[in-house]
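For reference, the structure I am asking about is given below.
Moving on to chain A:
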Amino acid sequence: MSCKIGRLAAWAAVSALAIVASAQGAGAEPLDLKIGALLESTGPLSELGPPAEKAINLSATVANKAAKDAGVEAKVTIVSADSQGDPQAALSATRTLVDKGASCIMGPSTTPESISVLNGITMQRKITLWPLASSTRLRTVKDDGTIYRPVPADDLQSKALVKAIENHVGKGKAVAIIFRNEPYGDALSKSFTTDWQAEGGTISSTISFDPQQESFDSEAGQAVDTNPDAYVVIDYPETYAKLGAALVRTGKFDAKKVFVADALSFAKVPDNIPPEALEGAYGVAGGSPTGTDAFKAFNKLWDEAGGVANASYTANSFDAAILCFLSAVEAGSTEPGAIRDKIRSVTKDGAPQFTIETLADAVKTAATGKEIDYVGVSGAFRFKDNGDPSSSLYDVFQYQGGKQVKIEQVNVK
Partner candidate 1 sequence: MTDTTQTERTEARASVLSSALAALPRPALLLAVLIVLLCALVIAFGPVRALQATVNGFVAGSYTGLGAIGLTLVLGVLKLVNFAHGDLLVTGAYFTILFAWLGLPLPLAMLTAMLATAALALATEKIIWQPLRLAKAGSLQLFLSAIGLGLVLRFTVQFFAGSQVRTLGANVVTSIAIGPLRLGTLQALALVVGISAMVIVGLVLRFTSIGKEMRAFADNRALAEVSGIDTQHIINVTWIASGFLAALSGILYATAIGSFNPNFGITLLLSLFAATVLGGIGNPYGALVGGLVIGLSQEWSTLLFNARWKPAVGFALLILMLMFMPQGIFGRAKRRS
Partner candidate 2 sequence: MSADAILEVADAVKDFDGLRAVDGASFHVERGSITALIGPNGAGKTTMFDLLSGFARLNTGTIRFAGRSIGGMAPHRIARLGLVRTFQLTRVLAGMSVMDNMLLAAPSQPGEHLPSLILGPRRARAAEARSRADAQALLETFGLRDKARDYAGALSGGQRKLLEIARALMTQPSLVLLDEPMAGVNPTLGRAILDHIAALREQRGTTFLFVEHDMDVVMSRADRVIVMAQGRVISAGTPAQVRADPAVVEAYLGSASPETTA
């Protein structure tokens, strides 16, 4: 009985597919995918906008070239809007993106923006949202499977930091935490404190600083005063340029004791950060295998494109846009719900692997409806049921000569 029904269903499905296929064939409609970029172009986080914009634009260039090389009629256009770093403006910006036909939305960078955008619009439209916010708070909202995070959540990262410090400084040591007073820093510092203390370590001081400040000398002084064995720095490059300089100016600071969180992970230390503030510093980055061919290819692309310098999370934004594109190709549709349902099919463990260097082949395979495994610039993607990366592998890296050098990989189940 059940077998019969199953066969019937299969028939129905096949014929439905045939109808869809013939409809597509009749119109010969190429895939016209619009990816929405929700960028902090103005407002308090406006320094994040330009690199993210460049990363997403690069993804469109790469995707279009791959589609052409693969002979698949698909075109990616980027539509962008300014989230202003503000939940209310982000909501309006997203509405414009939807108005312009976006099927996926890259960004925004903060949890508050992500929550308002999700509750306000993307969930109802089944549009996948790819925020760069890593706060666990984002997981307290019901998202109907529309949130995919290209960055790991804070609770994993704090464990990676604990391991990295244990490996390079030792267990049970005194750590000073310095964080930028924002959801990201606040949440990560809390989970790190819990995890570090659970392993028998002590926190010598926790210093949060307001980013909109003229000087950070007092904060820096407080951090070095306790003479900790290690510093955990949770900060964005813009403020660390100032804070790092202030730390060095205290004369008691040793950058080799620093462990930075993923927002300060870049292939090359940006110009505005004084080299002394990061030389020899350690850091963790989730599933970001530095030194891979894809990583090098991406950095080459970035440099060739000109414009703004590379920054943190650009590879993650880039990969997210590529995933959206591949899912659309796989689904043969730009309908947001259809794309959402295919994301796991293009990041399938065990399926043939592709990177940006073999993206044309990936497109070709995906267009036939076969499962693939896109291994991104920032590593392979294994999404949990809630859309967070399940990978528990973290790179521990060190800045040597201004460049990021991978030291080891830690597993933080």
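Selection rule, in plain terms: all candidates are chains of the complex that A comes from, given by their letters.
The rule is simple: a residue touches a chain if its C-beta (ideal position, glycine included) is under 8 Å from a C-beta of that chain, and two chains touch if they have at least 3 such contacts; residues count from 1.
Remember, predicted model here, so these are calculated numbers, not experimental data.
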Handout entry: Identity of the candidate that touches chain A (this complex; choices 1 or 2)
Key = 1
Handout entry: Residues of chain A that touch candidate 1 when the two form their complex
Key = 41-44, 46-47, 49-51, 181, 207-210, 212-215, 217-219, 221-222, 225, 237-238, 241-242, 245-246, 248-251, 270-274, 276-277, 308-309, 311
